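Apart from one protein chain that is not included, each protein chain of the complex appears where it belongs.
So that you can tell them apart, the chains are marked A, B and C in the order they are listed, and the count of residues begins at 1 in each.
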Amino acid sequence: VLILGISGSPRKGANTDFCVQEALKTARAEGAETEFISLAGLNVAPCSACDICEEIDQCSIDDDMGRIYPLLDKCAGLIVGSPVYMVGLTAQLKAFMDRSVLEKRNGFRMSNKPGGAIAVAARRNGGLEITIQEIHAWMLDQDMLVVGDGPPYSHMGGTVVAYKPGEAEGDDWGLETVRGVGRRVATVARLLGAKYK
Amino acid sequence: VLILGISGSPRKGANTDFCVQEALKTARAEGAETEFISLAGLNVAPCSACDICEEIDQCSIDDDMGRIYPLLDKCAGLIVGSPVYMVGLTAQLKAFMDRSVLEKRNGFRMSNKPGGAIAVAARRNGGLEITIQEIHAWMLDQDMLVVGDGPPYSHMGGTVVAYKPGEAEGDDWGLETVRGVGRRVATVARLLGAKYK
Amino acid sequence: VLILGISGSPRKGANTDFCVQEALKTARAEGAETEFISLAGLNVAPCSACDICEEIDQCSIDDDMGRIYPLLDKCAGLIVGSPVYMVGLTAQLKAFMDRSVLEKRNGFRMSNKPGGAIAVAARRNGGLEITIQEIHAWMLDQDMLVVGDGPPYSHMGGTVVAYKPGEAEGDDWGLETVRGVGRRVATVARLLGAKYK
Partner (left out) sequence: VLILGISGSPRKGANTDFCVQEALKTARAEGAETEFISLAGLNVAPCSACDICEEIDQCSIDDDMGRIYPLLDKCAGLIVGSPVYMVGLTAQLKAFMDRSVLEKRNGFRMSNKPGGAIAVAARRNGGLEITIQEIHAWMLDQDMLVVGDGPPYSHMGGTVVAYKPGEAEGDDWGLETVRGVGRRVATVARLLGAKYK
């Protein structure tokens, strides 16, 4: 069971990368294998709406997204994290999401895979929940199974308050919700695993 | 595998009841057993925030919700439908949701159960998606697995445009999304079934 | 310029009542008159979908909502607060909202009035933003002008973390956002005031 984690931050190794990796650590503790992708430093252009992927199983844009498609196919569960920019996900993450239309149009390849979301913001209620909602909407478009952060709180997903590098490590409550997302995605992937494949 | 359907309309036998039952029909075609509850005519008071259910596994209010708790416990999947009132779910449905806190506080009894949502509105974009989002937020609070309407469209859930009694039957596209929700909830419940119990 | 504040908590005088009143205090500092309604203790039944208000400017249900309609008509701005129940607004507040359809159907009497939202939850990210979104959706249905909490943070609205009675008073950051909502609603009401009437 492979759980893929994707961070939509333009800052390599910063708080969102840290949080997604923290969730993956918990997924590993549940017996999953994990892989991590930071969009920082990658070149993933927005979808140009050429619609070629409606006809052939291929994207007309040749960039780093080409390395991500196979991982989306292969994973059994997905964790997506974003810093909150202007009360929402980053444009970088949305570019990834829009380009992932290939997966949907060519056999709904993300179907039935559990997905959980993580958001990191400078302020407590500056868009954390709304960013998670946006990620969930995409997951439903991909026919995935959306999970939250599970007990003991069980809300929308992982929500961390952090701004300067390293601050995420100090948000204990937030990190518990982040780990909850890792646990939920790994658990559901495992429950579905044998039957689904 | 029992799939429970709940309609939050105050109108007995009207469009929302019809749509939830239509989704249950599809669930049965997938091999599930089903049960249907219309909140219309039932007496389900809002939560009074007495917090007794934090201490004992019981609600201090004695009304028709007492008949619904055992079905929530028993079901393996849940379909919730609401007419759209003022760009959101009905107060009647929210009363049910708020009272369901008992399930969460006493062992997260809805955990891992797939849930899907249906909304019915007089107008195409008068709050259908937002109502579904509200139902999903509650499902995540209950630690459920949220599913959409699945292929071929795969969006948020079942969305039907209907106002006068019987109009739902004429919304072919909408009914396809409704049936998609029934199919998704039943499929995921079955996939999880053997392992989960 | 009259600013009306409505609290959707079933707990009289508790944290949500306090927060809405705190926002009204700021509105008064901006020169507005204010009025406060706590739904706690009031009897406001859910809308029964009788649709009589489509024909005559009257609701078929005779309860405390009858005292609220004139205040909705009279106010120049509105502040609505809710505790967060199951990641959303309370059923009690939604009953008020659904019944307010009378205002919409009889001349859009809330048109152009600024509205802001406040949410109070036991936990930092347990639905505060989503509850505010739900209140905003209703405000747009009423053709109101939606405002947030304004500078210095400027996000969705007032978000306070409090559970036990009195805890709201200790959430300094949250109370700043609450006061921001009061300031915004009063300011915009005043800006529109002279011209609009």
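Descriptive notes on the structure:
As a working rule, a residue touches a chain if its C-beta (ideal position, glycine included) is under 8 Å from a C-beta of that chain, and two chains touch if they have at least 3 such contacts.
This is a predicted model, so every value here is computed, not measured.
The chain not shown here is touched by just one of A:L2, A:L42 or A:V101, and that residue is A:V101. Set against the missing chain, the residues B:G8, B:G81, B:G127 or B:G182 yield one that touches it, B:G127. Taking the complete complex into account, C:A137 is the one of C:C19, C:C59, C:A137 or C:V161 that touches the chain left out.
Panel shows chain B; residues 87, 123-130, 133, 153, 155-156, 159, 161, 173-174, 177 of it touch the chain omitted from the view. Those residues of chain C that touch the chain absent from the view are 104, 108, 111-112, 114, 133, 136-137, 140-143, 145-148, 150-151, 154-157, 184, 187-188, 191-192, 194-196. Mapped onto chain A, contacts with the missing chain fall at residues 9-11, 46-49, 83, 85-92, 94-95, 97-98, 100-101, 104, 127, 130, 133-134, 137-138, 140-142.
Here, only the chains that are shown with their structure count from here on.
For chain C, the chain with the farthest CA centroid is A. Inter-chain centre distance (chain A to chain C, centres taken as mean C-alpha positions): 35 Å. Chain centres here are Cα means. That of chain A falls 27 Å from that of chain B. Those residues of chain C in touch with two or more other chains are numbered 87, 126-127, 130, 133.
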